[in-house]
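Here the complex is missing a single protein chain, while all its other protein chains stay put.
Right after this comes chain A.
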Amino acid sequence: MVDADMEDSEKKAPSVIDRYFTRWYKTDLKGKACEDHCILQHSNRICVITLAESHPILQNGRKIKNINYQISDGCSRLKNKVSGKSKRGGQFLTEFAPLCRITCTDEKEYTIFSCIRGRLLEVNEAILNKPDLLLEKPSTEGYIAVILPKFEESKSVTEGLLTREQYEEVLTKRNQQEEPC
């Protein structure tokens, strides 16, 4: 199945994400060039919000200075608490609800958005202590948040999003136009 002589193997079998999730994308959030998000939708309808590989934070060796979940005076995503099976108490988010603000060492600031409608279940506190996780493993351990769409909206929640193929077309077009990010 796998060439055991290779030092680091490129696994031929599907990964955890391949097995359980569908990748969806939202590009140029709020008109800002290249601020792309990747939404991992589980077969049970739960969505994990992550940075797409083309996001500026992940380019040019940038380092993270600060991650802030306090998105306004009255609202901190860290205070989000859900209880019970129906996840009562979780903050309800719409597509452009901010999740957090990330400041890099070069003083550039970026806001990460929900991208979908749903109840916020949790934000990733591990990246507060170890921001490098976000840079090294943006699709797994460096995730931003977990959101639970309404049951009735399970399918429709991804209607405004791009598939992997459509996302790759966007990237191709950008390369052709040589847009810096």
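One rule holds for everything that comes next: contacts are C-beta pairs under 8 Å (C-beta built on N, C-alpha and C of every residue); 3 or more make two chains touch, one makes a residue touch a chain; residues count from 1.
Methods note: contacts and distances are computed from a predicted model.
According to UniProt, the chain absent from the figure is "tRNA pseudouridine synthase Pus10", selected among "Proteasome subunit beta", "ER membrane protein complex subunit 6", "DNA-directed RNA polymerases I, II, and III subunit RPABC1" or "tRNA pseudouridine synthase Pus10". Listed residues A:L29, A:L99, A:L148 or A:L162: the one in touch with the omitted chain is A:L148.
Touch with the chain that is not drawn comes from one residue among A:C104, A:L121, A:L135 or A:L171, which is A:L121. Among A:H42, A:K108 or A:K173, only A:H42 touches the chain left out of the display. Although one chain is not displayed, its contacts with chain A can still be listed: residues 2, 4-9, 11, 13, 15-16, 20, 42, 44-46, 48, 82-85, 87, 121-122, 124, 126, 133, 137, 140-141, 143, 146, 148.
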